[in-house]
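Removed: one protein chain of the complex. Kept in place: all other protein chains.
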Amino acid sequence: MNKTGGLILKIFLLIVFFFPILWIIFSSLKLQNELFTFPLTIFPNHPTLQNFRAAFKSGNFIRYFNNSAFVAVVSTIITITINIMAGYALSKYIFKGRDLIFSIMIATLMIPLQVILVPIFILEKNLGLLNSLWGIIIPPAATPTGIFLARQYMMTIPNSLIEAARIDGGGEWFIFHRIIIPLAKPIIATIAIFSFMWRWNDFLWPFIVIAKEKKYTLQLALANFVGQYDVDWSKLLSMTVISIIPLVFVFLLFQKYFIRGMTSGGVKY
Amino acid sequence: MNKKKIPKSSFHQVKAPMLFLLPNMLIFFIFIIIPAVSGLRMSLYEWSILGEHDYSGLLNFINLVKDHSFWNSLGNTIRYVFFVVPLLTASSLFIALLVSGQEKSVGLFRGFYYLPTMLSFIIVGISWRWILGDQIGIVNYLLTSIGGKSVRWLTSPAMATASLIFITVWAQTGFYMVMFVGGLQAIPETLFEAARIDGANVFQIFRKIKFPMIRPTMLVVVVLATINAFKAFELIFVLTKGGPGTATKFLVQSIYQVAFEEDRMGYASSMAVVLMVIIGFLTFIQFKLNKKDYANE
Partner (left out) sequence: MKKILSTLLLLAAVSMLWANGAKENDSNSAAPAEKVSLSVLWFNDGNESQVFQDTMADYLEAHPNVSLDMQLVPFGDYEKRLKLMIAGGNPPDIARLTNNHVAMFADNLVVLNDAVPNLSDVTAGYGKASLAFATRKDGSLVALPTEATANGMLVNVDLFKNAGIDIKKLSKTWDWDQWYDAMKQVVAKNEGLEFALGFDFSPHRWSTLLYEAGGKFLNDFGTGMGFDTPETLDALNFFKKLHDDKLIPASVWMGSENPQELFQAGLVACHIGGSWMINKYSKGITNFEWAAVNMPKRKIRSSVPGGKFVGVFKDAVHKKEALDLMVAFSDKEHNSMYCKETLNLSARTDVDIAYPSRSADFKTFGEDLAVTPAYTAADWKAPQLNKIYSYIREQIVEGLLGNQTMEQTAKNIQAKGNSFF
């Protein structure tokens, strides 16, 4: 494939992926009555930031934003730490029950959460986590998807590296800390991007745990704009646009760790 | 993995991995396994959320066999999975190959392709419902203004399924693309250099180097895409409510409706068990196939 062909293809795909989002952004600059006035226009006739001002004013937008940020950041740190450790254990050690543990983890991905909402709610209540942000930070942090990703990635790290370190007398924690973590940067970045996004966009756990308006996350606030027969488009669209910004930021922050040849140093295949 | 060199039952093969696993397993056990066990136990009961719980043995499963709407939604689900998984895998791998380079511009494109994944399902759902609306949708508006005919994107049974598949692929390609990009980045540069010296072209490099090297990632993508497609619910519910009629009513929506609207938690749980068995079987096969391919090399 030559360079120009590649570029044209990329730009074509860009339009496919980006057009609907552009439509959302442009629409967020329209007043509600312009949204449903015919003929439709793509560009706003009278672009205005009023929807954004209204979103900021309505309820406690800043507080929802802070709650979401707190949940996403803390949960992501926990997720990265425990998932990478677990993925390492499941890929680089041989012990009894390893495959069973892994299978059970994958199997739980298959349960539709709808049928276990009631037991989860009762559990959260008994642990005193209802209406607490910790109730939506801790439970979903142990995500099987993250472990799965970490395990698969670490399987490509050569055993010889670990064995060499052991022969040199390196302790298990030292090996994990000094050899595995640096090699696992791309997958850490990947899990960080995903985890932040999952927690930021999470609806189900906040729905189960949070009802107090003070503890609302952005997604709960957004859902409140979708009524029984009615959608508050102007607030919904503007809040959506604002709510994507941190995700873009996190993506750009971590994607520079997608660097080729992380594992190539000293590795012979 | 070389078993002989490592003495069994020494610290670093038993206690160390357990300690590494502990924090995750603790959370996992408390918040997922315990509710899951008590949730799945309900499949043996006539279980009302607000009312009584009566043990009914396998009655729920027997009733499932002759439940027309269960089979209907299972059929809808399987048809959806059958299209979504290959399309999603192919599109995300293809795009990952386009943007796995190191240049700055590539990173920018990656960001744009990833954007749809960042939208929550509520937003993806109601925005597309609006964009594809028969009357007030921008797509039909553009189509008719250039002289075309408007299409019933979400309101005719066949088109609705196709639209759902497209929207799913649109919304999730970025997610799996990131996984593939990660996998592709992990391939050592030295391998490419060697191949180039041997005069291999793009397709040979893909077939001989990239494809084998990203197989672990491929397994993750296919397994997760399959599981997620089988569990598709929220987005579809926002988009079509399972309609028109029951044309896009998938299994988890049926489970949800039976559990909360009809208040038959036990029966819903038995549907979930069947769903789990199906996904579990497919996942098992995917793992086996993946292993077998390794062995062939």
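Labels A and B are assigned to the chains in the order they are written; within every chain, residues are numbered from 1.
Note that a contact is a pair of C-beta atoms (placed from the backbone, for glycine too) under 8 Å apart; a residue touches a chain by one contact, two chains touch by 3 or more.
What you see is a predicted model, and the numbers here were worked out from it, not measured in a lab.
Colleague: Among B:Lys15, B:Arg41, B:Lys241 or B:Lys291, which residue is in touch with the absent chain?
Modeller: B:Lys241
Colleague: Taking the full complex into account, find the residue in A:Leu14, A:Ala54, A:Ala107 or A:Leu130 that is in contact with the omitted chain.
Modeller: Of these options, the touching residue for the absent chain is A:Leu130.
Colleague: Based on the whole complex, identify which of A:Ala107, A:Ala223 or A:Val248 touches the chain you can't see.
Modeller: A:Ala223
Colleague: Please pick, from A:Ala55, A:Leu117, A:Ala142 or A:Leu218, the residue that touches the omitted chain in the full complex.
Modeller: A:Leu117
Colleague: Which of A:Leu9, A:Ile25, A:Ala54 or A:Val73 sits in contact with the chain that's absent?
Modeller: A:Val73
Colleague: Kindly state which of the options B:Ala90, B:Ile136 or B:Leu289 is in contact with the chain not pictured.
Modeller: Per the contact definition at the top, the residue touching the missing chain is B:Ile136.
Colleague: Extract the touching residues of chain B with respect to the undisplayed chain.
Modeller: Residues 49-50, 129, 133-136, 152, 154-157, 160, 239-246, 249, 257, 260-263 of chain B touch the chain absent from view.
Colleague: Can you name the residues of chain A that touch the chain not displayed here?
Modeller: Touching the missing chain: residues 32-33, 36-38, 63, 66-67, 69-70, 73-74, 76-77, 117-118, 121-122, 125, 130, 133, 185, 188, 207-208, 211-216, 220, 223-224, 226-231, 253-254, 257.
Here is the rule we use: only the chains that are shown with their structure count from here on.
Colleague: Using Cα averages as centroids, what's the distance between chain A and chain B in whole Å?
Modeller: Here the centre of chain B sits 15 Å away from the centre of chain A.
Colleague: Within their complex, state which residues of chain A touch chain B.
Modeller: Per the stated touch rule, the residues are 1, 6, 9-10, 13-14, 16-18, 20-21, 23-24, 36, 39-40, 42, 81-83, 85-86, 88-90, 93-95, 98, 101, 104-112, 114-116, 118-120, 123, 138-142, 144-145, 147-149, 152-153, 155-156, 159, 163, 166, 172, 176, 186-187, 189-190, 193-194, 197, 201, 203, 219, 222-223, 226, 231, 236, 240, 243-244, 247-248, 251-252, 255-256, 258-264, 267, 269.
Colleague: In the complex formed with chain A, which residues of chain B make contact?
Modeller: Against chain A, chain B makes touches at 1-3, 5-6, 8, 11-14, 16-18, 20-21, 23-25, 27-28, 30-36, 38-40, 42, 49, 95, 98-100, 102, 107, 109-123, 126-128, 131, 136, 138, 141, 145, 170, 173-175, 178-179, 181-183, 185-191, 202, 213, 216-217, 219-220, 223-224, 227, 230-231, 233-234, 251-252, 255-256, 259-260, 265, 268-269, 272, 275-276, 279-280, 283.
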